[in-house]
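Heads up, one of the protein chains got dropped from this complex, but the rest are sitting where they should.
For subunit A:
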């Protein structure tokens, strides 16, 4: 079976590299395993990891938008 536009289709994109950031960042415990500085009463350990969720959403959204199927 060959797809109609065979060769020019690819899921490779330089934007995919952006996915590395939200994978690596939350796993670097030495960056955030600390109480201070606190934010709204939350120790760094907690608010840093909550912020990582936003980083993840932003990075995957950019990759999605940039690699979306053109119609």
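What we mean here is this: a residue touches a chain if its C-beta (ideal position, glycine included) is under 8 Å from a C-beta of that chain, and two chains touch if they have at least 3 such contacts; residues count from 1.
The definition used in the following text is that contacts and distances are computed from a predicted model.
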Protein name as given in UniProt for the chain not displayed, "Solute:Na+ symporter, SSS family", "Spore coat protein JC", "Citrate lyase acyl carrier protein" or "NitT/TauT family transport system permease protein"
"Solute:Na+ symporter, SSS family"
In the full complex, which residues of subunit A touch the absent chain?
1-4, 6, 9-11, 16, 19-23, 26-27, 29-30, 33-35, 38, 40-43, 45-46, 49-50, 52-53, 56-57, 59-61, 63-64, 67-69
